[in-house]
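Subset of chains shown; positions unchanged.
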Amino acid sequence: MMQLQEERFFLPDPAQRRVALNLHTQVKDLPLVCVHGHVNPAMLAASSYSWGSPVDLLIIPDHYIFRMLYSQGISLEELGITPKAQESHFTPPDHRQIWQTVCDHWHLFRGTPSSLWLRDELRNIFGIEEKMNSANAQKIYDLLEEKLHSPVFQPRQMFESFHIEVLATTDAATDTLDHHRAIRQSDWSGRVIPTFRPDAVVNIDNQHFAASIERLGEVSASEISGYRSYIAALEQRRRFFKEMGATATDHGATSTYTERLSEAEAERIFQRALQGEASADDARRFTGHMLIEMARMSVEDGLVMQLHLGSYRNHNALLHERFGADMGADIPTASEFTHNFKPLLDAFGRERDLTLIVFNLDESTYSRELAPLAGHYPALHLGPPWWFFDSLNGIRRFFDNVIETAGIYNTVGFNDDTRAYPSIPARHDLWRRASADWLAGLVVRGIIDEEDAAEMIVDLAYDLAKKAYKLKI
Amino acid sequence: MMQLQEERFFLPDPAQRRVALNLHTQVKDLPLVCVHGHVNPAMLAASSYSWGSPVDLLIIPDHYIFRMLYSQGISLEELGITPKAQESHFTPPDHRQIWQTVCDHWHLFRGTPSSLWLRDELRNIFGIEEKMNSANAQKIYDLLEEKLHSPVFQPRQMFESFHIEVLATTDAATDTLDHHRAIRQSDWSGRVIPTFRPDAVVNIDNQHFAASIERLGEVSASEISGYRSYIAALEQRRRFFKEMGATATDHGATSTYTERLSEAEAERIFQRALQGEASADDARRFTGHMLIEMARMSVEDGLVMQLHLGSYRNHNALLHERFGADMGADIPTASEFTHNFKPLLDAFGRERDLTLIVFNLDESTYSRELAPLAGHYPALHLGPPWWFFDSLNGIRRFFDNVIETAGIYNTVGFNDDTRAYPSIPARHDLWRRASADWLAGLVVRGIIDEEDAAEMIVDLAYDLAKKAYKLKI
């Protein structure tokens, strides 16, 4: 049993398992480089922070969990998610009751990564070995509640006990980064850096675009009257983020489309967008143009450029209307890179000092387009499996489909991409185990030798991410 | 050898195999719930039925088998398939000769599910252990012929020896269900229920559409003069099917497209279709509209809604012309759900009491679209791997690509989907073995424990199907 826990997630062949365990042992205590994620910096900005209840910590912010419960007929209200508009009839349920509901339905998560992350979290952080179920729900709730009041479970203490070397947050282009400033000015030495995410001021199909541009003008202390001043304001914000420690930007779009617009055309679309008159085609072209423009800025200022492409956000229309964004209803779409990325790659794909990191949700592109592109263009690197695919099978498919063509050195290691702070160690450990298992499979088949495997496991677990995100300082 | 037979289809690792065998043992004798298939109810309507020759039983109705032989240059005529039109030169070959031809080419099926099903069928039903080949073809034919005349191989006796708990057939919306009535009125207690399949009166691009609507008017005793009376007639037929025991409907379409038409537009297209003047675009939009309309009826009458989407029927034009439909030339097409299903899901995806079961032939949609959608929308469930993918690798890919995102509880267990009656136990057993093997793989990697696996194997083998199809009575 103890052995199974030590060897968890490894394929069962004893010879392969010996190699995998040996490789995992070499990296299990390496620091965590958290190069991309959505942790709220506020909780690290002050020396003391209240997590609220176990449900506030583990359920309400985790759309992986309430998505699955919702799919089986449990309403978001029953899980404590509050509708946007005040609804007179809504009284959020007691958190003990919510926890009971989650435990009553915990079987739904059998075989999912959520069950593995939470199991490891309870075991390794909170010392809870029991499997969640209806009978022990309240007992576990009691234990969690007690721990959350202890100083060792304060965010900064966790940061240290998790061995986090650096944590990158993801922040709107218009964010003033006050929390980051507070952290830098505090006597706490944890390294927390921002990431420049300009979606709201680039994707003109969002309904708050004009307001976002106004806000952009304010924070950049500039008047944005047209495309040229808009670009200047973005460049100014990037400088500010860089001063505040950022090494990377991040860009989200449904489509992979890129196109270089003339300045005149960019101006026309930008003006239509400000008037709320831009079409869907305008939006697609403007975002496609701005991806190239952002790559141009990255060549100039050295910020690593991440692209998260292919998610149809807020697919469930009525749910979006009632509860807002990020309600577990973002659905992947089929993606195409070979044609769509050509304008971007013709412009900047040959730049050796540019790092473009692509994340995508259409796994059929791995072997067909992404690995061949990354195995050719100097600038292009592949992010680890994103979102639904940050799982044992997802990671295995990524390795099996990408590495033969692109090698591991055109990939960038792992990132946890989470807002669930206490799940960070479990996620990195799952990646490290999956990597060790995959490498062990290469060793026992004589594809690589153990000497190479020993270097590759450190690269996958630690070095590749640190190097790609320019954190080797 | 005996051990290999007991452990057949399991991965070779001894530890995993022990777990798999244990799990399989727990479900191998559970009754079969045959929730979707194409068995001809006529053969169960009378207490006595003649199968004809072994070729009539095993070859002529099985397009899996003659498809492969045809691909290697054996004509359908050589296999006893009769052209539609009287062709003066056609004399069907002797069935002994056909059987010999099949056995002479049986090596073509190495590694295919057809070879596994037929091997298990011969062994477990007919007691024939030998591998089919040129030399023993006539001996096996003799054995089969003899058995087929024995009372224990009568359809009703097989139904009982197979432990079939319920068998759903698939029936045209205009079917009068006389065979089902005969079964219900007989003294035989086997449960055989119809399924409402309205393709011929919904897909307006079939050349017999007007005639089908006329027939719909007759059987529903209504005059169908326009869209509104057409809808009423469909609702009437659904009530009739439900009275006759149906718990489900089934819908086939090449495209996944859905769109809600205004009544006026639906009326216009319907009238064009009756006149034989509908365009391909009309057909796509009308089917897409009717899928939503059928979901609306399911919300009202409680019938489970199955969707079999993505097959290009009768791809081989000349073959279709000479021999008609279902000649092994239905070919999958690429599918898209995220955009195409949004109108359907916006309308009814949030309904907790609706069960939409989707089957598709583009495996790239499993992880990219179907699992994320099923892991969010309460109404949406995923059918087991369909057709070409009802195989060991197909089932493995389904589990590996779907479950991490959707869990097993947004899937609906197994259905055999066959018209080959004696293959039913072999198909269910293959599914149960594949499920046991997959669960054993989770156990030995510490992803689930044996307690969970023991519940999951019963769910996959029996409970999920029964529950999803509302057969828990």
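Residue numbering begins at 1 within each chain, and the chains themselves are lettered A and B in the order written.
Here, a residue touches a chain if its C-beta (ideal position, glycine included) is under 8 Å from a C-beta of that chain, and two chains touch if they have at least 3 such contacts.
Everything quoted here is computed from the prediction, not taken from an experiment.
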With 2 chains placed, the number the full structure-file assembly comprises: 3
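Going forward, only the chains that are shown with their structure count from here on.
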Rigid-body rotation angle, subunit B and subunit A, from Cα fit (steps of 5°): 120
Whole-Å separation of chain centres (CA-atom averages), subunit A against subunit B: 40
Partner subunit A, residues of subunit B touching it in the complex: 13, 15-16, 336, 338-339, 342, 345-346, 349-350, 352, 364, 367-369, 371-378, 380, 400-401, 403-410, 441-442, 444-449, 452, 455-456
Complex interface listing, subunit A residues touching subunit B: 4-5, 7-13, 67-68, 70-73, 107-113, 116, 131, 312, 315-319, 328-329, 331-334, 361-364, 388-389, 391-394
